[in-house]
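A short write-up of the structure that comes next.
One protein chain omitted, others in place.
Then we have subunit A:
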Amino acid sequence: MTALRAFLTAIARALLLLLAVSAMVFVATELLPGDAAGARASNGATVEQVAALRAETGQDRPAWQRYTAWLGSLATGRLGTSLVNDRPVADAISQRLPASTALVVLALAFAGPLILVIGCWAGAGSRTRGTRTAVVTGLAAVPQVVLAAVLSALFAGALGWLPPVSLLPPGGSPLESPHLLILPVLSVALPTVVFGAGLLAGAVADTVRRPHAVDSRLRGTPTVLFFARDVVPFLLTPLARVVAISAGGLIAAATVVETLFGYPGLGSLLVTSVSARDTPVVQAVAMAAAAVVLGGLLLADVIAVLADPRRAPRPKRRAPRYLGVQP
């Protein structure tokens, strides 16, 4: 019963957070200079023409009215239409969702185990820990665009093993041509690995200092067994949280990779809509990414309850500690 109640509370909390995110994204889009009517109007349009366009698309109403109207239609399952090209937002999203989902799922499937391994490597060394985390942090600083360009130059250019662009057949599934996915997936997965490993290293360091782990080491447990039995079970929750946060980032922020490889995902949709101030589309993509993060964190909480090696009831707490990393 405690688990069920904790779960319901977590769901309610996630929904509230989602609402807060939607309001923040809306306000941020509002604060940008210009609006969708200005972006839609051609360069020579007069002030009156732009105003007419604004009225036609309902953008002349006050911000709070537009926000509540958007919330209302969302509650009935409608994402609205684009302010720039009048198309249903659901169309644009559903076209890109499979490509983004494939990219994110494959990247995380690749990154998850590596995060665990590298996180353990970086966090467990007692004397070399500083150096190891510095290496991970340094790698995390390599911009994604550089990594993608290097991977492409190496595997598509010099070696010629993989195509330099990843155009999906129209209307087809991304899984139809798996070789097209390798470069985009690697380009987003590798930064995720170093980012995640850097975060996990702290949790690893905490775990190896726990009494049971210290005991186990003193008894001379072989390294592999030591990690598998005494460390990794404690890392599942923080790992799930790291993966959840990465997933949200990958959905909305794979723009560089999408552009470089011509791979049509949600990231470029978000960037284009932000620059056109196309609020309904911005909101929809941001909501999708936030829902993935919050859903993943929820899952992490469930894992925390179910997979806690001590099977202890979950301690009560008010604020979620998303990374589970103790100072």
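Please note the rule applied: a contact is a pair of C-beta atoms (placed from the backbone, for glycine too) under 8 Å apart; a residue touches a chain by one contact, two chains touch by 3 or more; residues count from 1.
Quick note on the criterion: contacts and distances are computed from a predicted model.
Student: The complex lacks one chain in this depiction; which UniProt name from "Cysteine desulfurase", "ABC transporter substrate-binding protein", "TrkA family potassium uptake protein" or "Phosphoribosyltransferase" does that chain carry?
Tutor: "ABC transporter substrate-binding protein"
Student: With respect to the chain omitted from the figure, which of A:Leu53, A:Leu151 or A:Val185 is a touching residue?
Tutor: Of the listed residues, the one touching the omitted chain is A:Leu53.
Student: Of A:Leu147, A:Leu168 or A:Val193, which one is in contact with the hidden chain?
Tutor: The single option touching the absent chain is A:Leu168.
Student: Which parts of subunit A face the unshown chain closely enough to count as touching?
Tutor: So the residues of subunit A touching the unseen chain are 7, 33-34, 38-46, 49-50, 52-53, 81, 84-88, 91-92, 95-96, 98, 101-102, 105, 156, 163-165, 167-176, 259-262, 264, 268-269, 271-273, 275-276, 281, 295, 299, 302, 306.
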